[in-house]
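Every protein chain but one is kept in place in this view of the complex.
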Amino acid sequence: MNETFKAFDFRTRFGSITFPSPIFTASGCAGSGKELSQFFSLDELGAIVTKSIAVKPRSGRATPRMAETPSGMLNSIGLQGPGIDQFLEIDIPWLISRNVRTIVSISGETVEEYATLARKLRSVSGLSGIEVNISCPNVENRGMVFACDPIASREVIQVVRRNLGNDLPIIAKLSPDVTDLVSIAHGVVDAGANGLALINTLLGMVIDIDARRPKLAGKTGGLSGPAIRPVAVRAIYQVHAALPQIPILGMGGVASGRDALELIFAGASGVSIGTATFGDPGAPLRIKRELEIALKERGFSSFADAVGAAHES
Amino acid sequence: MNETFKAFDFRTRFGSITFPSPIFTASGCAGSGKELSQFFSLDELGAIVTKSIAVKPRSGRATPRMAETPSGMLNSIGLQGPGIDQFLEIDIPWLISRNVRTIVSISGETVEEYATLARKLRSVSGLSGIEVNISCPNVENRGMVFACDPIASREVIQVVRRNLGNDLPIIAKLSPDVTDLVSIAHGVVDAGANGLALINTLLGMVIDIDARRPKLAGKTGGLSGPAIRPVAVRAIYQVHAALPQIPILGMGGVASGRDALELIFAGASGVSIGTATFGDPGAPLRIKRELEIALKERGFSSFADAVGAAHES
Amino acid sequence: MKTINPKAQQRDVEVLSNKKVGAYHHIVLAVGDLAIATRPGNFVAISVGDAMSNTILRRAFAIYRASDRGQYGGTIELVVAPHGLGSRWLCARQIHDRVNIVAPLGTSFGIPTEPVNALLVGGGYGAAPLFGLAEVLKSQGSRVDMILGASVAGKIYAPLEGKRSVNTTTLTTEDGSTGIKGRVTDVMPALIEKHKSEIIYSCGPMAMLNAVNQIAEQFQLMHQCAVEESMACGIGVCMTCVIPLKGDDGLVRMSRSCIDGPVVDGSAVIWGSDRTVPEGTLGK
Partner (left out) sequence: MKTINPKAQQRDVEVLSNKKVGAYHHIVLAVGDLAIATRPGNFVAISVGDAMSNTILRRAFAIYRASDRGQYGGTIELVVAPHGLGSRWLCARQIHDRVNIVAPLGTSFGIPTEPVNALLVGGGYGAAPLFGLAEVLKSQGSRVDMILGASVAGKIYAPLEGKRSVNTTTLTTEDGSTGIKGRVTDVMPALIEKHKSEIIYSCGPMAMLNAVNQIAEQFQLMHQCAVEESMACGIGVCMTCVIPLKGDDGLVRMSRSCIDGPVVDGSAVIWGSDRTVPEGTLGK
C-alpha cells in the first residue's frame, strides 16, 4: 500500500484502553459534550473528558467567574455540577449512546467522597477511564488542596482504585502549584494511577482597579490558556523524565497542533484542549488535524514515536 | 497651597529606609544601571535593584538563554556576574556617585556564601537595602532551591541579618513555585526580613519542535512578563493578608501604571519593573507617571493609602 | 445529536460597513444563510485581534438586526460600544476586513401568538436588539411602544429607520441632554397605563433590568429581558456566564446565560444576587 495514503497511526494508550486519537477535551472545557457536537463530530477525539463531577449537586461560585488575562484567563467555577446521580442518568447515557469515548472526571471534598464516586462508576459500562481531579480543597484538612499534599493525593488514588476495580484506567490530575511535583507523581502512581493528567490551572488573581477588589467573586481563580503553556511543558518534561513508563495526558495552553507537539515531545501521550475551545469551538478537531500534519512533516509515521522525543538528545 | 499643584506623595518605606517613589527596577532586568541611564534619569525611581551578585564570578549558562512565550518570556541566565569584589569596585561606586538609590540583590549556593556577601556589603556606605534572592539552587541540598525549603530560606535570612547588622533593610525574594508561600513568608520574616519581594519567575520550558529538544541550553528557564501577572497578584494578596505589617516589593508582568496599581491594591508597597523594560527601555519611568495619574484619578492623595486597598471590601 | 447551539456556525465573514453613530459603531457583517436562522435576542461571539493577540476569548454582541435579502445576501448588524481592547478593535475594522464569528447563539425573545401591546425598554446599546424585535412584533399586529434611556444623549441608540415599527418612542437621559431627564423606570408606569402595555421586553445593564422587573411585577406584567454576564465561550461549555434562575420545578439553579439566555423570563431571575449565590440555590 502506498505510504502516502496510509492512515496516520494516531493510537495512544492509557492503562488497558487504546484511544484512536491523542487529542482529548479538558475537563470543564467541553460542557457535557452536547454543546460541542454542533461544531464537530465528537468521535473524532480520543475521548471527551467530562467536567469534574461531585457526589452531590453543586451550585458553584458566584459571578463574576472569569477574567481575561494576558494570553490567558482566570476561572472560578467552583465545580458546579448536577451531582453524580443525575450525571449518570442524563449526561453519560447521551455520550455512550452516541459512541463517544468518555473519561469521567471526579472530584471530592473528602477521601470518602472519592470512594463513593468510584463505587458508582464501577458499574457503568462503556466508559474509557476515570480522571481523578485532586486539585480540590480537602475539607478534612483545613481546605488544603489534595494535590498539594502528597499523603492525601496518594490516599485518594488508593481508595479510587480499590472502589473502582482494576478494569478502567485511572488518570490522576495534578496541580502545578506544588514545590515538588515529581514526588506527588510518584506517590499517586504507587497508589495505583495508570496515568497522570498535567496540568491543572495555576492559582491566580485579578484585581478590578476601579472597584478596588478582586475581580472574581471567589477572589482567586485558576489560570489557564497559552500563558501557562511553558509551565505545562516543564511539568510534563520533569515528570516524564522521572516516570517514563507512565502515560501523561498533557494540557495547558494548547491552541494549535504545534503547541500540542511541544507537549508531546515533552512526554505527553495525549493532549487535552481546554481554554482554546472557548475562543474556537472547533479547536479540538482543528488541532488534531494540525498535529497530524506537523508529525508527518517531521517524518513520523506513528504518534507513539513522537512521545517524549525531546528527551533523546 | 492649591491641591492641584501639590506634588503627589509617592513615598514608601521598607524597613528604616524611605524611598521617594514606589517604582523600582527588578533584579536582573536593569543591567548595572548604566545601560538605562541613556533613556531616563535613574534617580526618578525608588531604587535600582541590581542583578543578583554571587561571591565569585559566574559565567552563567550557555545560550540560547531566552525564548519568547505568549505574553511572556523564559530566561536562563544562570546568575551571570562578575562576583562581589569586582561589583563593589566598579558597579556600586558608579551608582552611588550618581546618587542613584541602590538595593543590592545577592545570591549564594550555600548559606555560608550568603553570609560572606552580607559581610562584604556591611561596610559599603550609600546603599538603600539588600534583596536576598533565595530562588537559587542550594548545592548542599541536592540543588533544591532555597526558596522552596522553609528551613533553608529561614537560615539564609538569619545569617544575612547577623552578618549585615541592623541598619539596612533586608528584602527576601521568594519563589511562587511552592505549595505554601505564606508559611515561607512567615519563616523569613521571623528570621529578620524587613520586607518581601514577590514574585520571582515561574519554572517553565519551551521545546523547539524542529530541533526536538528544549529551546534553552539550560533546558528550563524562568517565566516572566504579563503572562504571570495573575500569579503575582495572587501571591501578593495572600501574603499581605497574612502579614499586613510587612512591606512587599511586588513584581511580575507589570507593563503599565494600571498593572502596577493592581499589585499595589493587592498589597505591594513598591513595584519592580522587569521584563517590561526589555520591550520599552523607558518603561520604569513611564509606569511611574501612569501610576501617578491612575492614583490621582481615583482620588488618592498619597501612595500609602492605596497599598492593600483591595483587602478592604 | 444537536440539541444545543442547533443553528450556530463558526465563519469568517466580511465587514460590509462600519459607521460611527453617537457613542457607538453600527457594523454590518455579510453572514450568508446564518441570517435566516437569527431571531431577535440572539447574539454573536466574535474573535478579536489577530494571530499575535493576547486576547484569547471571543466577545459577545447582541444582534441588532438580521436580514436575509439584500445586495450582499444575508447580513447581521451590530451596535458596538468601544469599551475595552476587544470592542475597540472591532470598532476599528474597515470595509472588506474579515472577522470570525460564531452565530446565532442563545435564546430569543418570545413572540406572543396573538397581537399585544408591548413595551420595549432599552438602556444604552441594549436598545439594539429591540428594533429587530419591534419589527417582528409589528408585523404580527402588535402595538410597540419603546423607551430608550442612557446617561447622556450620545449613548442613546435610536436610528430613524428603527422607528418604522414603533408606535411611540420615549427617550430618557440621566443628565437631561435629550428627552426626559431621569431613568427609563421613571417614565414606565405612566406609559404602561397610557398604552395599556401587556408585556415588557427589556435589554440593558443588569441594574436597569432589575428595576424594570420591579415595575413589571408591580403591574403584574410578563417581562422578558436579555441579560449580560461575562462570557468566556458563548456556547455553553465553560460555565462562567451563569445567573440564578428559578426553574419550572421551583428550584433555583445557576444557569448559563449563553444557552438558557440571554433572553430570560424576568420573573425567573433571582435579582440582586451580585457576587453571591442566592440562598436556596440547588447545590449551595
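Here the chain labels run A, B and C in written order, and each chain numbers its own residues starting at 1.
The definition used in the following text is that a contact is a pair of C-beta atoms (placed from the backbone, for glycine too) under 8 Å apart; a residue touches a chain by one contact, two chains touch by 3 or more.
None of the values given here were measured: they were computed from a predicted structure.
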item: Chains in view touching the one left out; value: A, B, C
item: Residue touching the undisplayed chain, where the options are A:G15, A:P70 or A:G308; value: A:P70
item: Residue, one of B:M73, B:C136 or B:I248, that touches the chain absent here; value: B:M73
item: Candidate in contact with the missing chain, chosen from B:R58, B:R161 or B:R234; value: B:R58
item: In chain A, positions touching the absent partner; value: 70-71, 226
item: Contact footprint on chain B, counting only the chain that is left out; value: 28-31, 34-39, 51, 56-68, 70-73, 75, 77, 80-81, 83, 98, 217, 225-226, 255, 275-282
item: Interface with the undisplayed chain - residues on chain C; value: 48-49, 51-55, 85-86, 89
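Methods note: only the chains that are shown with their structure count from here on.
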item: Chain whose averaged C-alpha position falls nearest the assembly-wide average; value: A
item: Remotest chain, chain C as reference, centres from CA atoms; value: B
item: Intercentroid distance (Cα basis), chain C paired with chain B, Å; value: 47
item: Cα-centroid distance, chain A relative to chain B, in whole angstrom; value: 34
item: Two or more partner chains touched - positions in chain C; value: 54
item: Contacts with two or more other chains, residues of chain B listed in rising order; value: 70-71, 226
